[in-house]
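Have a look at the structure below, then the notes.
Only one protein chain is missing; all other protein chains are in place.
Labels run A and B following the written order; every chain starts at residue 1.
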Amino acid sequence: MILRMRKERIGALSRGTMVSLTVLAFVLVMTIGGAIYILERTGEDEGDLVIYAYESFQSYGLGPAVIPEFEKMYGVKVTVETPGDVGTVLAKINLEKGDPGADVVIGVDNSMLHRAVEMDLLSPYVPTNIDRLDPTMSFDPGHHIVPFDYGYIAIICSREMMEERDLPYPASVLDLADPVYRGQLLLLDPAQSSTGSSFMIWAAQVAGDNYSAFFDDLAGNAEGKVFGSWDAMYNMWGDGEAPIAISYGLDTAYEMMWYGTNDTVTIVPPEEGYRQIEGAGLVKGARHRELAEKFLDFILTDEFQSEVYNNYMLPVVPSVEVNEYFLQYGASADRHVEPTVDEVSAHYDDWMAAWREAFFG
Amino acid sequence: MRGRFDMTYRAKGRKKSVLVLTVYSILFAFLVLFCLYPLFLIAMKGITDGSGRITSRYLVDILRDGIYREVIWFTFWQAALSSILTLLFAFPGAYLLSRYDFPGKRFVIAASTIPFVIPSLVLAVGLIAIFGSSGVLSSILSSLSIPAPDLIGSRSIIILAHVFFNFPIALRILLARFSGLDPTLVHAARSLGAGRVRTFFTVVLPQMRYSVLSALSLVFTFCFLTFGIVLLLGGLNHTIEVEIRSLFVGLSEEGLHHAGALVLVESVIVLVTTYVYIWSSSRVSGRAEIVLSRPGTMRRKISPAGRFLVGTYVMLVLLIVFLPLLMVFLGSFMAGRTLIHAFTLDWYWKIMTMESGSGFSVTPLDSIRNSLLFGLLTMLLCLPLSYMTAWVMVKRGGRGKRFMDMLLLFPLGASSVALGYGLVSAYSSPPVSITGTWYIIVLVHSVIAYPIGARAIYSSMKSFPPQLERAARSLGASPVESFFRVKLPLILPGILVAAVFAFAVSIGELGATLMVSSEEYITMPVYLYRTVEGAGRELGPMYAFSVILMSTAFLSFLSIEIIQKVFLKWGVRGDT
Partner (left out) sequence: MTLEVVSVGFGYGGSVPVLKDVSISVGDGEVYTLLGSSGSGKTTLLNIIAGFLRPDSGRVMLDGEDITHIRPERRGVGMVFQDYALFPHMNVRNNILFPMKARNLARAEMDGRADELCELVGISHLRDRMPSELSGGEKQRTAIARALAADPRVLLLDEPLSALDAALRIELRGELRSLLSSLEVPTLYITHDQREAMAISDRIGYLLDGRIIEEGTPEKLYWRPERVQTASFLGFGNIFRVKARGNGSIATPLGPIPWNGDMPSHIGFRPDSVRIGTDGGGLKGKVISSEYRGSSLFLRVSCRSVVVIMEVDPHIGAGKGDEVTFSIPRDSIVPLR
């Protein structure tokens, strides 16, 4: 007889499969569990106050200089997240409207504030020490943000190249439309760069009703040399792509500070200064409002203001001491042309449309 | 319908169709929740105004407004041009590779899988290393005192990158078909007196047409949906994806509506091209797989001319695949900006030791850890999804099959930027708030990755003989037992390839991740993107970080190769 009696109990699983499956299940559970555990723990690190800031707040050093100070002052833990540039930061806050992750947003400047206001992202707050603030910075009467630093938007020229090409220095923004500068300019795209958007507002303010024609001339002179980020533009300028670019009033000062010599001529027309004023705001629906308000008060203290040089910017509290290089080489203006939030709000889309038409149309 | 489920007996026949329905429901629930609904929200923006009324205003806007029109047009023609160039380049290569045997052929073919797993960002960095203002090319040219063109930021570099990136994919598709061609046909034609050229045009080419179409439509789709490459290399040239992103972060209500309209236009075009792809690849007759060396007379001794052609081409292929990667690699060890500099490990040291301030921004190491974890979890979530998708695709036939397949594979052609943004905006307020969590990243990566995996598993599963499962059952194995002991081991190559792809996609994804990731869950590509953005004059850390990202991806490539090798001997394979 070749066939045996049948053993019953068929079905279920064989020992081998059972063992392998158990091991597999164990490994899976451990892996998934482990991964989730690590990720969850990473997420738990949230502090008592959550700040969203643009990238350079951390990388330039202002954040690392002032945040520990604040933490010590109140014995709290602060988390700073830097999702990208200001636009990205505000977009994130906008997305999280229903369930805000941030308490404070750092880096909203006077060219971006109108967006934040239009989208209703910020909760107005008047700091208790508001009297410290330079009174000329009155672009935001509704107190959506507390300014923490500022810098002049400037035209920078490479002395060497200007001389080599025998170019006159521009004395006004409007001069940039002069045909002699054709191909000599590096500009910024206001849709992507906040420096660019500041420049556009500045140019529009100075040009007044003729902004549209002025943009057309600018576009003609730029010959397509328009960049998405200040970093990219500044690098190209440094590499000698063109002699003139858009930057900040402290450029020469920084060059002197670090290299002792300079090739940069920084031009801020005295009658038409435009300050990029950066501020911090209280996010609407913030979970840690009380501490957030304390932080906004902290911004106007000497502890904070004496560190803003890290940002290549100037303090907004007049009494705070500015280093000598800034004083000596920093370009500044006597008269300022910054519009208020409401004015920007009213015209921004028109300016933008004209700019796009001029540059890409 | 009944007869189709002949796998097991008929009592199960009905149960089986219940099972198919259940699987469909699970897949569709996933698809609707995490892909279709979020995309729908975005697309609705494009056709409704602020108060929710239907309007065609934004669609008209984007088709009339110079900038948007320019963006759409640019996206279209660069994709068309890129895909045609890719094909022109890949076609002769595939022909040569299928005709001639030479040492190292296996390696060349294997190397052509690399772009499947290397993130496009790394390629972009590689191209910066070659063509950038301080790249190899400009150093060479300037040493010869020829003015170097700065290609970065130009349109040509985008197209160049696309050809670089997609040409191996086209090569694989064409090569598979070429090696499947029946050599006797060619001989028959030749013996009937047709000349070489005529034979090629009348016999070979017509047989290639569906493969050409499928390669063309696939590459077109990829180039149309391109994001990372354009973001990094394109300067002010925006493709639709990049434009959508800048509108999303542009914070204007109007902009959001325009973004919605752009997503709509984009989806329509991509739907057409993916349909063409799925249709034409189902038309490719015969088993399309790459045969390394086939007995048969079509193969021949290489003539000197042939040797030159093949040699040149192979060099080109290797150059294309490896040069950018090699440059990144070299750059990461160079102390200065240009090619010839002292060897240094500083950049790596810098990355490894970069401190985060007191609980501030993330370090590179954080992003590496996060990416690995996300890759792992994405892989584990994708596997069941891909498996179920492949399973219903094999099981279900009959009317509407192609439509259902299309729907299941929909995310293949979805805008990842819109997907990311849509997910966040769909689920960002209580009770379901998933913004800033780790699982939103896993979810979005899985949505993007599972269709690719499903295709790999599908091709494995289709070549699995159902007879074996029956045999196992009749031998006393329960369904579970027979699945784990017989079916699973045999379709494992497909599953492993799917797993590797899921991992690779997750490791390299940028478009959607940029929209959904929060600071603490930053991934490698996002970190790399930021490094490149802020690179300034110091490219070293960017190269070093790219090398780390690349190595991770390269490991996945190696595992695919090993998997293929191990399983090939059982006569089963997972197609890449």
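In the analysis below, a residue touches a chain if its C-beta (ideal position, glycine included) is under 8 Å from a C-beta of that chain, and two chains touch if they have at least 3 such contacts.
Please read these numbers as outputs of a predicted model, since none were measured by experiment.
Touch with the chain that is not drawn comes from one residue among B:L63, B:L88, B:A335 or B:A471, which is B:A471.
Seen across the whole complex, the unshown chain contacts chain B at 1-3, 6-13, 465, 467-468, 470-479, 481-482, 485-486, 489-490, 569-572. The chain not displayed touches chain A at residues 1-7, 9-11, 14-16.
In this section, only the chains that are shown with their structure count from here on.
Chain B contributes residues 66-67, 70, 133, 235-236, 246, 248-254, 357-361, 366, 369-370, 373, 376-377, 380, 421, 424-425, 428-430, 433, 435-438, 476-478, 480-481, 484-485, 518-521, 530, 533-537 to its touches with chain A in the complex.
Of all residues in chain A, those touching chain B in their complex are 10-14, 16-17, 20-21, 28, 31-32, 35-36, 38-40, 42-43, 45, 47, 55-56, 58-59, 63-64, 67-68, 71, 77-84, 87-88, 90-92, 94-99, 101, 112, 115-116, 118-119, 189, 191-192, 224, 226-229, 231-232, 235-236, 238-239, 349, 356-357, 360-361.
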